[in-house]
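Here's a structure for you.
Left out: one protein chain. Kept in place: all the others.
In order of appearance the chains are A and B, and numbering begins at 1 in each one.
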Amino acid sequence: METVLISPAKAAIFGIPSVIFSILIPLIGTLLFAYIILKRLTPLLKAAPDPRLDRLINRVFQLFKFAILQYRHLRYPVAGIIHILIFAGFVILSLRSVTLIMLGIFDGFTLPGLSGTIGNFYTVLKDITATVVLMACIAAMVRRGLFKPARYAVPSKYGKGHAGEALVVLMLISGLMLCDMAFEGSLAAAGVQEGLTTGTALPGTGSGLAAKLFNKLSLAQLQNIHLAAFFFHDLIFFFFLCFLPLGKHFHVITSLPNIFLMKLDKGKIKPVRWGVEEPEIVDLESFGIKKFGDFTWKHMLDFYSCADCGRCSDQCPANAVVRPLSPRFLSIKCRNELFQNYPLIGGTTQDESPLIGHIFEEDEIWSCTTCGACETECPLLIEYIDKIVDIRRGMVDEGMVPQSLQKPLHSLERRGNPYGKTPKRRIEWIKELPEENHVKIFQEEQTANTLYFVDSVTSYDDRIQEIARATARVLMAAGIDFGILGPAEKDSGHEVRRFGEEMLFLSLKNSNTEAIKNSGVKNIITSDPHAFNALKNDYTDIPPVEHTSQVIARKIKSGEIRLKGVENGDGIYTYHDSCYLGRHNGIYDAPRDVIDAIPGIKRVEMARCGDRAFCCGGGGLNLFYEPVEEKRMAQVRVEMAKEAGANIIVTACPFCMVHIEDGIKTSGLESEMQVIDLMELIDHSLITE
Amino acid sequence: MEIFVCVKRVPDTGENEIELDSGSNGIKRDDLVYSINEWDNYAVEEAIQIREKHGGSVTVVTVDNEEGDEVLRREMAMGADRGVLVMDKAFEGSDGRGIASILKAVVEKEHYDLVLTGVQADDGAAQIGGLLAAMLGWPYASIVNEIEILDEKKIRIHREVAGGNLEVYEVDLPCVLSVQTGINEPRYVPIRGVMKAAGLDVPVYGTADLGLSPESVGEAGATVKVKNYFVPEAGDRAEMLEGSTEEIIDKLIDLLKSKGGVR
Partner (left out) sequence: MALHIYSYILHNKGVIDDTAFEAISAAGVIDPDASITAVAAGSGLDLDAVCNQASKHYQEVWKIDSEALSYPDAEVIRRLLVRIIPKGDIVLIPHEHFGMDLAPGLSVMLDAAYLSDAVDFGGIGDGRLSAIRQEFNGQVNTQVECDISNGAVITIRPGSFKGDEGQCANGPIVDKTSEAMEGGIPAVGRRFLKFVEAEVGEIDITQSEVLVSVGRGIADEDNLEIAFDLAKVMGGDVSCSRPIVDAKWLEKERQVGNSGKTVKPKVYLALGISGAFQHLAGLKGNPFVVAVNKNPKAPIFQAADVGVIADILDFIPELTDKINEIKR
């Protein structure tokens, strides 16, 4: 291509051929970058195992969805759009940047495939892209610098704010764009002056604007701008590259592997140690995460990958009620710890100090209800639940368990339920059912195809027993032949596992598994989403399990269950998603379909519904944990329902019922708000001949 | 500091499930779940904390049958260094004095600086610590809710007395203390710890090991014997007071008077 300006590959600066710089800058930059990355990888190489290379096709698909298509970004529209624009720009302009760097070495360099028409097209595209990216950066800077969205704020206990780093990076990106524009603009301006037509600078783009701006300048001045723009681009590019792994912008590099290596199994909890099977885990020297080095390498990669966007904590119910937990800072504190223990210069410090008391407090770790809102929101698929469970395992192993949880745990061990009641009272709820609703008990040699797994709260809690009875009646009305395990049933252990008492969970699981197998059933139904998740995702080798909402939705569709008009005509119903139906198992529609099948029912959605539903306070052992908080989660949730205009909250989980009922009471809204379980609602609406 | 902690296995009575067995004049025990007496657990935790701070060892001792072994292992999983099961047919039916004299013989087998018991157990007698101290001729303090080790010869303790008030004493070692709940926050014993403690060695002492004559202990030596169990009368559901507010209040005040609520 004929140009009027000397290219950086051929020019000289103060008499030194500039090509030397064009080679030295990338060389030094790349070496430095490689060194930093190596340093950053060191702790990962020593970390606990974490196999992540299974189901590769699925992983490629996830990479495409979450990384390339930025699937989760639009959940926060403003930041999302800006991010998508900048990210798309990065992808498009990466080619240009490489070309530009190479141009300093080889005059007239083009990437293979980017010559001719495609090349021209690309040139136009990249000019537009650079302009868009520049504008997006300015918008982002205005947003962070002037509007300062609340979710970026850093509470003082976590140190200083991170806006500075964000602004620096935005300026660097803007700098890259401006350099390219000046480089192109100066060339185009010179071309116009010399009457050449080959120089392209699309009007309206940054390059076009620059060309216009420069058209009064002398050739010598244009030459200087051209070279300066090139080298500034080179310098910024490699500075930026080496700057990325020093902070939250490491995600620019780690996000792709982090998403590719994401956790594919929702609702499941990682084993205590990958590769160590059940009987042997007793003999592990240590359990769970006690010191930093106990994290798996993927969890450390998560720490590197956190972009500090604050979406997790923005959605976190524990954070919302001011419990001492913010998932965002869980990652950030750990990243700081990694950076500190593995400095770029100087030796690494093998940090053996216990995490609790050092970077975490006990209450911080117990504050999580494992609702999964953070994980559902994170654009980078960072995991929190597994980490928290692993840290809890370490705490349990050291005996660090709040007093209020010790008694229920002890009762679970001794009696198979957290209330310390005898197993034989597990069937007390059936005693209040009328004769015609006889519930079979497998232990008593009765048989059926279906098992109704009741679980502890529904078996023992006076109020929740109503749900069991409603479920029994509805299942009978649907013509399902079912039985219960009775005294042979033990707590599903769902929260036992999530509170870190793995060995207790395993004993409960093994006992239930045996009882289920002995019953000879072909499928399992439960009205408790926590039991549902445990049986589905924690247990193995048992018949398939469904939640009552799924079963009843199907039975309504098939006409096996018929419903009469809504009982409470003034009721405005809203469905409160259970975390372990929704987020963890993707069941959002079935319960809604069931409600909507009641003729004449009025249902509204809360602002936070579906996968953004706000946790009620958590299941199982969460009932016994006494957190430090400003408000109860359920109170916040009841407010949300009220705001949506509802006066009846429909739950599909016994724990949601307990919490929401409590929330209504503690907010003094007994006269305005009610709560009903989905099965109770259907039970009231059954048409029975 | 060599610490000796006396513990007892008791039925878990949190859920009102004590039922009488009309046949044997005792309580039905088949359906009961046993665990360490709550007060004793605090005592073990306190002993472990003292050892963690000042060194030494913690020995946990129970007078029981084979079932006591599990309680000892649990406390060993918690952090006690040794467990000793004191078991002999001849010990069965011992009253408080009998148990104290057996424990005295165990204490005297080795050197200890400090003996801890819980304030009381399921029978609510609150007696073992005081009896044992007197038998050993050691100083005693009951209902202790703070222990501070001053040096190898002295400790300072707080006793909990009525109304949340405290008495502070300096006590010479060796001594016996009965420990109140709330003195610390006992650590949790994970199931894994219990499983690991299953392999530990727990010695068993009988009359011969302790140099006790069978007549002095057990049923034979007991001066206090339980003859019969019965349930104190209590209604299932509240007796509902009805009538005008005035009538209700009069009835209620009469009831409160008889129960000590209005004096």
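Going forward, a residue touches a chain if its C-beta (ideal position, glycine included) is under 8 Å from a C-beta of that chain, and two chains touch if they have at least 3 such contacts.
This is a predicted model, so every value here is computed, not measured.
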| item | value |
| --- | --- |
| Where the unshown chain meets chain B, residue by residue | 11, 13-14, 16, 18, 20, 27, 96-97, 100, 119, 122-131, 133-135, 138-143, 156, 158-172, 175, 178, 223-232, 234-241, 245-246, 248-250, 252-253, 255-256, 259-263 |
| Touching residues on chain A - with respect to the absent chain | 404, 419, 461-462, 624, 626, 632, 665-666, 668 |
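Following the convention adopted for this analysis, only the chains that are shown with their structure count from here on.
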| item | value |
| --- | --- |
| Chain A-chain B separation of Cα centroids, rounded to whole Å | 49 |
| In the complex, chain B residues that touch chain A | 12, 14-15, 17, 31, 33, 35, 78-79, 185-193, 195-196 |
| Sites on chain A touched by chain B in the complex | 282, 287, 396-401, 403, 405-407, 409-411, 413-415, 419-422, 424, 501-504, 507 |
